[in-house]
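Structure provided below as C-alpha cells; questions to follow.
A single protein chain has been omitted from the complex, and every remaining protein chain is retained in its original position.
For chain A:
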C-alpha cells in the first residue's frame, strides 16, 4: 500500500500544482496544505509517547492524513500562519510562535523523505554557506568578498585580475516610492568603485567576474541532474540572465562527471534533495559554481527544454531511484 505524500506549499504556488498532478496521475495519496490554513482551516492532533513516534492527524474539511503514515514531504515556501486578526498584536505574535513551534515542530520531526527539510533549506539559503559547501565539495568557485569595509573592496579589486561583479547577498528586491525595484548582478566599472559610500551600511558581496561561454541552470532532484544550457543574446543577459529573459535561449545539456560528483557531495553537505544551481561555463569549458537555490524555480526550464523536472520530483517523493 502506498504511503501518503504531504505537500506543504502556498495554494497559489503553481509549479507545485504540476508535482501534485504528477503524483495524482500515479495514484499517489496526496495531502496538500498551506501553513496559512493553520489554525483556522487546518487541524492538528499530534501525539507522541514512549511506544510511538509522532502520530495523529492533520485534517481539513476535505481530507485527513495520518502523520504516522506520511512517507514523504514536499516543502516549498508556504505562507504565514493564519492567525485571527481579532487578536491583539502581542497575542498574534504569541500565537504565531506557538504555531511555528507546534505545527512546524511536529512536521519537522517526521522521519521520512523530505524535499527539502525546512531546517536544511533555511541554512542553505545563505550564499556564504553555499559557497563554502561547494568549495569543500571540490567545485570551482570565483573568489568572493563579503564586507562592509570600503578599503577591503579596494584591496580585493587590486588583487583580483579582471573585473568584479557585485550582487545582493540576500533578496535583491526592494519596494520604495511605491515601486518594486530589483538589483541585478552588475559588472563593475572603475567609476562604480570610485565612490564606495554606503558599503559600510550593510554586508555587500563582490566576486571575480568569470568570462562566460554560456551558463547552466542545473536542477538537482535526488541523484538526478537535469541540466539546461542558458544562452544569453544581449549584453545585459550576459551579466545577469534574469535581467533579460527575452534574450535567452535554452538547450538540454550535460555536465562533466566530476562536476556532477561535486554537486552530489555539496547537496549531501547541505542536506538538500532539491536545488536549482547556477554555473558559468567559461570559454575553456570549465564550470564555475555561483549558487544553489534550495527553493529555486524550475517550471519555466521544464517548459523551455522538456526536462522532466515535475516527474523527477514525483519520483523522489515516491522513493523511486
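Everything that follows uses one rule, which is that a residue touches a chain if its C-beta (ideal position, glycine included) is under 8 Å from a C-beta of that chain, and two chains touch if they have at least 3 such contacts; residues count from 1.
One rule holds in what follows: contacts and distances are computed from a predicted model.
One subunit of the complex is not drawn; among "Phosphoribosylformylglycinamidine synthase subunit PurQ", "ATP-grasp-modified RiPP", "FAD-dependent oxidoreductase" or "Rod shape-determining protein MreD", its UniProt record names it "ATP-grasp-modified RiPP". From the options A:46, A:104 or A:222, the residue with contact to the chain not on display is A:104.
Among A:170, A:213 or A:235, only A:170 touches the chain that is left out of the view.
Touching the omitted chain from chain A are residues 7, 10-15, 17-18, 20-21, 24, 30, 32, 35, 61-62, 77-81, 96, 100-101, 104-105, 107-108, 117-123, 125, 166-168, 170-186, 195-199, 201-202, 204, 240, 242-246, 268, 271, 276, 278, 290-291, 293, 295-297, 299-300, 303-304.
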